[in-house]
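Take a look at this one; I'll ask things after.
What you see is the complex with one protein chain gone and the rest in place.
Should a chain be cited, it is by its letter among A, B and C, assigned in written order, with residues numbered from 1 in that chain.
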Amino acid sequence: MANEKRKKLTPVQQEYHLFEKERETKRPIVRNCVCAFLVGGIICTIGQAISYFYMYFFDFTEQTAGNPTVATMVFLSMILTGLGFYDRIAQFAGAGSAVPVTGFGNAVISAAIEHRTEGFVLGVGSNMFKLAGSVILFGTFSAFVIALVKTIATQWGGL
Amino acid sequence: MLAMFFWAFVVGGLICVIGQILMDVFKLTPAHTLTILVVVGAILDGFGLYEPLIDFAGAGATIPITSFGNALVHGAMQEAEKHGIIGVLTGMFEVTSAGISAAIVFGFIGALLFRPKG
Amino acid sequence: MLKGHRTWVFANKPVIIATAAVGGPFEANGRLAEDFDLLHEDLWLGEESYEKAHRVLIEEAAFQAMEKAGLEKEKVQFLIAGDLINQMTPTNFAARTLGMPYLGVFGACSTSMEGLALSAFITNYGGADYILTGASSHNAAVEKQFRYPTEYGGQKPPTAQWTVTGAGVAIVSPKGDGPRVTAATIGRVVDMGLADPFNMGGAMAPAAVDTIEAHLRDRQIDASYYDLIVTGDLGRIGRQVSLDLLRQHGIDIDEERYQDCGLLIYRDGQPVLSGASGAACSAVVVYGHLIKRMRRGELKRILAVATGALLSPLSFQQNETIPCIAHAVAIEYGGEA
Partner (left out) sequence: MAARQPFPGFAEIHKTNGLMEMKKWWLAAVAAIIATSGCAKEETEQKQSLQRANLLRTHTSGTAKHAELNQGPAERAVAYLRQRDDVRDVVAVNSGDRLLVAYQIPHMKRWSRKQIEKDIDHKLRDMFPGYDVVSSSDLKIFWKTKELKANMDNPRWDERKFNQEIRRIEKLSKEQT
């Protein structure tokens, strides 16, 4: 993709691209991956502990404990986001805090908090999903296509 | 149970590393990264590969956003088995509702309680 | 008077009679905290929204400068200012409070020098007795508009920069005591095809180089004429790139004499990644820090080159590259001035 973009540029621009790239601070990919692994792993471990908590003290099975666990994680995410910690954690953890469901919660909650000044209807209401909306859209649409194909394949595939 | 914690940590961590690579190496925005992961989760479930991962890694597979795609397909398939093709549409949010409704409810509560810290 | 291609040399040498800089909590922890007139420990400034806090920054800086100059606001003929928010509402609302005839200018982060060049031009030709000019930005308000919600956990790459919360203003007059504006070079838009909004320094560096080159060529002077050439908000990467580009173009600049406002303002330990940015960056550093140093006699001639990236979230999402601009203003004090 980057190469395609570069082709559209004039030779002078291309030359500058290379010139600039040489002097650019590289992203510390290895360090970022290690941090993402650790933080992401810890978040998932906390999730596991919470789901055991629900299984042990309430009537949830391994199957059904997922829902309250996700809700609890989103709740914790709200607390951390509201206190201003989540963006700090994220600067350190990168995808480690963005990929777990807490990151999804953070995307919704941060947008909701941010646009509170524009009122609850036009601000919070209409901006809440401005970041997480794409996840819901593409998740839902791809799930629709996949489930449709699978259903058709199993129902009429046998014919 | 200890093994479960261990594998939840490892598998959850690895899914996050994939996300980090998408962000750093392919220079994608977080929104693009998460979208791709959700679609991947849905596709994996389409091939019946995500459920075994959940069985194996527990929260390591259910907490990352990939499980969102998995759950959407799962809900749709469950309903489709009961009600045929219409179920695909109606069952979609059957399983995922917890994540989304929690995000909506807590998002609103958050907006009532907090101000952005900057 | 136009000299060369696009440089004004001001025969009457308008004077910067007073300056003021206001900052937020992050700036209070920075290296230049001593040079601010007013620092806030709350990012909200007690207002209901970040945009309102943004407006207050400008108002406070304006009142501070007028007090220092001993001026009533009715004495000031024009206000030439701008910021980064949509339709420049914070500056517009501040202009409503100030009640002065107002020219809103937009040059992204180069607004400060764009305003100073215009002010100097107008006063030089007798267009005004006093002009208030300045630029401002508010970290959270700008982040909210250009990037993500402030609490969103998106990891910033090491090339990203930290938007300054603050406002810097100057009052320009044909006569009085203070550093004088001797020349200004208006920049042109330079787009080298970079599109990463998290690497503004790299995108803006060629614009700064273009303007510095034009300025030196038009005035037919050497870079060593200035004690300090200071760029607006190139940050670590942009500074290095522009320095190397200048050398490549045969302009030798002493590294000590080539600084960047985005690197001067904060301490090393602060989490600003590649440095500071924002319309207020060059404004508070030039009007707060550098003018004070000139008054103390530490610097005699400086060239302030404010750089701006003329992008919007919309243009970035539509895969446009980032057009950049830089305006240079020469300020001199002492000696023959």
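Convention: a residue touches a chain if its C-beta (ideal position, glycine included) is under 8 Å from a C-beta of that chain, and two chains touch if they have at least 3 such contacts.
The shown structure was predicted, so the numbers you read here are calculated from the model rather than taken from an experiment.
Contact with the omitted chain, checked across A:9, A:38 or A:79, is made by A:79. The chain not shown here is touched by just one of B:42, B:59, B:72 or B:95, and that residue is B:95. By the touch criterion stated above, the residues of subunit A touching the omitted chain are 49-50, 52-53, 55-57, 59-67, 76, 79, 82-83. Mapped onto subunit B, the footprint of the missing chain covers residues 1, 3-4, 7, 51-52, 55-56, 71, 74, 78, 95.
The criterion applied here is as follows: only the chains that are shown with their structure count from here on.
If you average the Cα atoms of subunit B and of subunit C, the two centres end up 45 Å apart.
Rounded to a whole number, the gap between the C-alpha centres of subunit A and subunit C is 36 angstrom. Centre to centre, using the average C-alpha position, subunit A and subunit B are separated by 9 Å. Among the residues of subunit A, those touching two or more other chains are numbered 27, 32, 81-82, 84, 94-95, 98, 103, 107, 109-111, 113-115, 131. Listed for subunit B are residues 23-24, 27, 30, 115-118, each touching two or more other chains. Across the interface of their complex, subunit A is touched by residues 48-51, 144, 148-159, 191-195, 199, 202, 205-206, 236-237, 240-241, 244-245, 271, 274 of subunit C. By the touch criterion given at the top, residues 43-44, 50, 139-140, 143, 149-151, 154-155, 157, 196 of subunit C touch subunit B in their complex. Interface of subunit A with subunit B (complex): residues 1-2, 27, 29, 32-33, 36-45, 47-52, 62, 66-71, 73-75, 77-78, 81-84, 94-96, 98-105, 107-116, 120, 124, 128, 131-132, 134-136, 138-140, 142-144, 146-152, 155.
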